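Please read the structure below before turning to the comments.
Only one protein chain is missing; all other protein chains are in place.
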Amino acid sequence: MKRRLLVGVTAAAAAWGMLVGCSSSSSTSNQSKDKLVWSMWIAGSSDKAAWQQVANSVSAEGGPKVTIQGAPFNDYFTKLRTQLSTGSAPCVVSIQSLRAANYTDVLRPIDSYAKKGGLDLSEFDTTALNGMRVDGKLYALPYDTGPMLLFYNKDLFRQVGAQEPKPGWTLADFNAAAAKFKAAGKTMFASSVSDMNLESIILGYNGGRVIKADGTLDPSNPAFAKGLDWLSSLVKNGTATQASADTDAPSNNFVSKRVGMYLDGPWSLLDKKGKVKFPIGVTTIPTGHTSGPATFSAGSGFGISKQCAYPDQAFKAIKTMTSQKVLTSLARQGRAFPGRTAAQQTWYENAHIDGVESVLKTAQKASTPLPGNKQSDQLQQLFSQYGIQAVNGQQSGAETMKSIAGQLGQ
Amino acid sequence: MTDVTTEQAAPAEEEVVTVPVAAPGTAIAVDEEPEARRPAEVGRRSWWGAAFAAPHSIGLALFTVVPIVASLVVSFMNWPMIGDHTWTGLENYRRLFDDPVFWVVVRNTAEYVILYVPLNLVVSLGLAAWLTPRIRHRHIFRVLFFIPTITPLVANVVVWRMLYQPDGLIDATLQSTLGEHAPNFLADDTWAMFAVVAMSVWAGFGYNMLIFSAALDAVPDSQIEAAQLDGASAWRTFWHVKFPAISPSIFFATMMTLITSFQVFTQPFLLTKGGPGTETETLVQYIYNTGFQNQQLGLASAGAWVLFVIILGITAVQFLGQKRWVHYE
């Protein structure tokens, strides 16, 4: 009996050792001057491999060793605040432009480090860089950027006899194409209720916006409510799919050829192109008004946590991670649209999609960064809950926005 | 999480133990206090007993008693995830009760419980009654019906999402047979809660079915045969002989199912995220959102205590009501 107990205890101890030993490498508690942890959303092993290269580039340039701590995108921002609140917060933090405002209390402004480190900020895409500024302070160096776009199925457009949308197309063009799809018994557009998508397409439709340019919330904005009603009319007349609780339904429907087009950003264009079995087209969001921006842009970048004890090393790391060399290499691998102007050309050349350069340039010109807000995480959550009811026509846009405003405590 | 004893179970441990944990026939052993016959040994074993119980007691104190007490304290404080903690008295409870969403969430949870518990009991009792020892290969059926109960709930949810989706299995079947679209179950006000309940019953009834099945097996044949000789139909035999005989098991199962269904989280959280709107948001999701998304741990603790008190209340009511229909032989 005793021997067996001994075996048991030894086994348990060994198991413990394995558990802890195998993964201690990514523990944030033992960061040091030359060992930093970088928290990043990771979509899978190939994604991780690509980011691992970025991490490796830092030590290759003589910087600290950077270890990735990954979470799936959906959980990332739920976890981030929790993580940054502990003494063992990761030093390098990935952040989306539209959420930067939400985390200014736990991130370090990096303007002074940029100056000290001799970083020429003008080499970054202006929209991308401005997206990372909150109240004039820079919180992250952008690695990617881009305006919201529409991806479409060229085969389906040809099949129903609709004209391929040109960059800068209008609401009238959109309706004409929708009519062709309807005549052919097909659904043109995939409804989506995630914040970026909803806010962008409504901005294009009538300029309605729920977050003002200065970042304050405006959930009672009547134009935005009208935009929701317009989206629900699309669902009603069969132009758009029913909105679903599943945030991936739009892209799934697109890949499986159930819809002709859906909203997405340039960051996933090349990934989608590899997934679909038809020629993929890309165009701007249709405009129903003549003045003002017609789409939102957003990007992601790397910042430094306030708790980080080695900000100089961390800055060195993010400087390398967003360098011309690294971003060009990412562009060559067909990843996100680079946040540095000079690397963008590589991305265009690598995309092999007709007219992608002119579409992106048109869209960029028509875009404005989607501002963040302290409550934008909550807003995103509320859209995914209440947006469905509005888009599927169970509640009017105004009613929906009233519920949302109530929840936001407005 | 199983045995439940109420406050009114007297301090004397013999009484605590007679609380029915299980089906009749598998009765809990009688507490016969062997040591009582051997007073001489008391002294010698005295500190061994404490030593044997110590690891468990310390662990339980640290990881159950301390947290539950702490959570009561935290519920009276403003306790953001980052930053300073301040004493605010009843402020959290006031905020909670002033929040219309909280009441919606309480209502949703109640709706879920009211739909789920009877459905679960009816399905599990029905199948248990059906799967008599005379059914060939009954153990295979029992295992089949039990599979979802012990597999990760997340995996079950994943499959059901695929059934419920527009163009998912249910929708596609309807389209190709009736030419009609199925409702968009998870995104529709009227259907979402039913969809969550249906999935939960599917995934959860196997456990009660096993309890009932074993309890029914233990009903003495003589009683059943006597009823049959009197010319009672199968239906009558069930209600007049078998049901009273297994009523302790049904009582136990009802209690457990009630308690766990008040804590429902995973199914709505992964199927609908609580949507559309707040149609399927439950108390535990509210607590989770408040605590880990809005980072208000004090407010979340207050919510957790409300849940705890509800569960205690329901348990107490159940115990008081049991005398009317539970028969202990």
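Quick notes on this one:
Just so it is clear, A and B label the chains in written order, and each chain counts residues from 1 on its own.
Keep this in mind: a residue touches a chain if its C-beta (ideal position, glycine included) is under 8 Å from a C-beta of that chain, and two chains touch if they have at least 3 such contacts.
Rule of thumb we're sticking to: contacts and distances are computed from a predicted model.
This complex has a chain not shown, and the name its UniProt record holds, of "3-methyl-2-oxobutanoate dehydrogenase subunit VorB", "Carbohydrate ABC transporter permease", "2-oxoglutarate oxidoreductase" or "Carbamoyl phosphate synthase small chain", is "Carbohydrate ABC transporter permease".
For the options B:T88, B:Q223 or B:T266, the residue in contact with the chain missing from this view is B:T266.
Listed residues B:V106, B:V284 or B:V326: the one in touch with the omitted chain is B:V284.
Residues of chain A in touch with the missing chain: 1-2, 5, 8, 12, 15-16, 18-20, 22-23, 26-29, 39, 42-46, 48, 68-75, 79, 82-83, 86-88, 246-248, 251-252, 255-256, 258, 268, 271-272, 275, 277. Mapped onto chain B, contacts with the missing chain fall at residues 1-5, 11, 13, 16, 21-23, 26, 28-32, 34-35, 37, 41-42, 45-53, 55-57, 59-60, 62-68, 70-71, 74, 79, 127, 130-131, 134-136, 139, 141-156, 158-160, 162-163, 165, 167-169, 172-173, 175-177, 202-204, 207, 210-211, 214-215, 252, 256-257, 259-260, 262-263, 265-266, 270, 284, 287-288, 291-292, 297, 300-301, 304-305, 307-308, 311-312, 315.
Following the convention adopted for this analysis, only the chains that are shown with their structure count from here on.
Chain A and chain B have CA centres that are 39 Å apart. Per the touch definition, chain B reaches chain A in the complex via residues 81-82, 100-101, 161, 165-167, 184, 186-189, 271-278, 281, 289, 292-295. Residues of chain A touching chain B in their complex: 78, 81-82, 84-85, 105-106, 241-246, 249, 253, 258, 377-378, 381, 384-386, 388-389, 392, 394-395, 403, 406-407.
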